[in-house]
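Let me give you the structure first, and then I'll get to my questions.
Note that one protein chain is taken out, while the other chains of the complex remain in position.
Naming follows writing order (A and B), and every chain is counted from residue 1.
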Amino acid sequence: MSSATQEKGGGAVATAPSEPILSDKEIDASCRFPVLVFFLSAAIWFSVSAILGLLVSIKLHSSGFLADCSWLTYGRIRPVQLDAMVYGFAVPAAFGVMLWLFCRLGRARLAAPGVLLLAAKIWNIGVLIGSIGILAGDSTGVEWLEYPRYALPFLLIAYALIGIWAALTFHARRQQQLYPSQWYLLAALFWFAWIFSAAQLLLVCAPVRGVVQICVNAWYASNLLNVWLSAVGLGAIFYFIPKLTGRPLYSYYFALLAFWGIALFGGWGLLPVNAPLPSWIPALSAVMSIAMILPILAVVLNLRGTLAGYRGTTPNPILSLIVFGALSFVLAQSMNVLSAIRPVNLLLAFTYFNAAQTHWMLVGFFGSAIFGAIYYVVPLVLDAEPFAAKKIRLNALALFGGVILYGGALALGGIFQGLNLNNPDVAFPDVVKGTLPFLHISTLGSLLIVVAGLLLSFNLVSVACRALCACCNGSKKSEARA
Amino acid sequence: MKSDAKTSSTTNGTEPSVGFAPVPIAIILIIGILFYFGQLYLDHYGGGFNAKVYGPYDSWDHVQKLQPMGAGQQVFARGEKIYNDMGCATCHQPTGLGISGVNPPLAGSDWVLADGPNRVIAIIELGLMGPVTVSGVQFNAAMPALGRGNLSDEDVAALTTFIRTNIKWGNKASEVTPEQVKAVREQIQSRSTQWTAEELLALPVK
Partner (left out) sequence: MNFGPLIFLGIFFTMSLSWLGLVLGPQLQLGRQNPEPNDKTGQLYPQARSGMAHQGAEVYRANGCFYCHSQQVGPESFGSDFKRGWGSRRTVAADYLFDSPVMAGSQRVGPDLANIGVRQPDENFLLAHIYNPQSTLPSGMKSNMPRYPYLFERRRISGKVSPAAIRFPATFTGEEGYEIIPKRDALALVAYLKSLQSETPLFELPSLTPSTNVVADTNAVAGTNAPNGTNAPAGTNAAPSTNTPAK
């Protein structure tokens, strides 16, 4: 332990030798079951969402595929796919990362793992009930909040439990100095509770009148995908890149700038210029969205400074996942900034470009970063052997290929679609025909994403089974380690 | 891969540390630029933050100005157009105040604000020549005939309505209908020379 690292903020253990210092192993062991269950749920819901995404992608170019059953119609599968990716994958994965990082960075044990385990199960039940409700036709009709009302109590109770005990874990920290990831994740914890409750209240429970619903919906969607998701994902990236490369995070101030920038400018919706709203609302939304250049720059400079000249001795697939996530963040947010520019907005308003941008954020940025985090953290909390590099590399390749094919094809397809849509000489069926090649490519991409999800789930399940079986059978474990 | 990291997490871990590289001044510049262009954008496209202004209208005034006019407003606008196009504004001024000593005012003029419009209609029809007292001030009139052969009954009605009901000039008299104009024109059909003030005063006002 060098004293140099102690003087700089954020990492080293408390100096007083008389205080009981928790070892990493003890900390990881305290996190074991909640973190594992969160990550496992995330992986499984990711796979479910990916499979539904494959169906959606096929239906977009072959609309007759499985169209005759009401439970499998496009309009019901699409919301289940998106919501499963957010509430089934992103939120539990965020919890897993958050709890583990609060413990590790604060050098404290996880508070009440039993309660957190229960909360994880309740959350999963909520997502399951919500998804089935949508398929049965009970969708609320509000984008990103389609779960019917009867699913909400499960989600809210689970979140309350997790929130309280995560906050208690944070509060019980022994390392007082805060590392940037901690404030990113703590802010995200409270932030999701606020936006979710406010949006549910204003859109589902006591809906506001008329077009104000469009405003609230845009507010919620951008806060969810641009603020909350970024906060969690960047919190993870700002931890794992320094951790895996052994270098310090380049600048505390850039992290601060990115944080405040995202909080200030990220949540203003990306309203189309022609939305049925008084012109000041889309104008304000556009100005704030363009100002997101600032946090993007801060993130880019921070990571460039951290990684400058880094040459690992052996290629690290976990690091490649995290870095791909960081690059996807920059790409996705740049797509957002571009779409806010007026002529571009008019061109791309109702096209697949927006779907591509959401995909890059959810799967490219957050998915990739979290996959890396999961592959790093799970062997630690299970006290098991790390994953084989080959397995991680395969998973990473499937994910990268899927994201690039799906996201890239949809983005390009969206641009062509926009050009055709804005040209009144092109009849509408021809606009549709023009998008078909891109949709075919995107189906290939979604297939790869299904593979990636299944690989992750399979790897996690097998490692968990192995470790838990070994745990049950204590002697076998010590034999394996010998 | 874990062995790549300079720190190993199985020891009493060194979690990552954070550096304090300063933020370049250029960031302040970028913030300034964003702020400036943001303001410009909101000024131009924000519609004044008004609830009723939608694109492509620029402002509340713009929406107001484009509103289709009611019947009365139509007539007034028509009269205003004639007032400008026929050259009335040249002598009597757009303000209706005339040129002191030379051209009599229409704003507040007792001739204009009389109970009925007949004399005004007659003046427009055939012109006015000679000394005339307008609201107590003496003028030497030399107004040409403008109405006969140039303006229809509706036009003269619109013009006289404009003059008599122009609130900006302070005039609040009654409006004039084309029927009233027609009746006056029939009355003075036989005449073809400019009026004098005495002859006009002999005409009934209504």
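Keep this in mind: contacts are C-beta pairs under 8 Å (C-beta built on N, C-alpha and C of every residue); 3 or more make two chains touch, one makes a residue touch a chain.
In this text the structure is predicted, and so the values were computed from the model without any measurement.
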Legend entry - Residue among B:Ala158, B:Val181 or B:Ala197 that touches the chain left out of view: B:Ala158
Legend entry - Touch criterion as defined above, residue of A:Arg32, A:Lys59 or A:His359 at the omitted chain: A:Lys59
Legend entry - Identified contact with the non-displayed chain, of A:Ile44, A:Ala94, A:Leu155 or A:Val227: A:Val227
Inset, instruction - Kindly state which of the options A:Val273, A:Met335, A:Ile415 or A:Leu460 is in contact with the chain not pictured. - result: A:Val273
Legend entry - Contact set of chain A toward the excluded chain (per top definition): 59-61, 63-64, 67-70, 73-76, 78-79, 137-143, 183, 187, 191, 194, 198, 202-203, 207-216, 218-219, 222-223, 227, 260, 263-264, 266-269, 272-278, 281, 284-285, 288, 346, 349-352, 354-355, 421-424, 428-429, 432-433
Inset, instruction - Just the residue numbers, please: which parts of chain B touch the chain that's not shown? - result: 51-57, 63, 65-71, 74-75, 77-78, 81-82, 85-87, 127, 129, 142-146, 150-152, 154-155, 158, 193-194
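By our rule, only the chains that are shown with their structure count from here on.
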Inset, instruction - Calculate how many whole Å lie between the centre of chain A and the centre of chain B, each centre taken as the average of the chain's C-alpha atoms. - result: 58
Inset, instruction - Flag every residue of chain A that touches chain B in the complex, lowest number first. - result: 1-2, 5, 8-13, 21, 23-25, 104-105, 179-180, 239, 242-255, 257, 273-274, 276-280, 282-284, 286-287, 290-291, 293-294, 297-298, 305, 312-314, 316-319, 342, 380, 386, 389, 392
Legend entry - Complex interface listing, chain B residues touching chain A: 1-2, 4-7, 9-23, 27, 30-31, 34, 38, 41-42, 45-55, 57
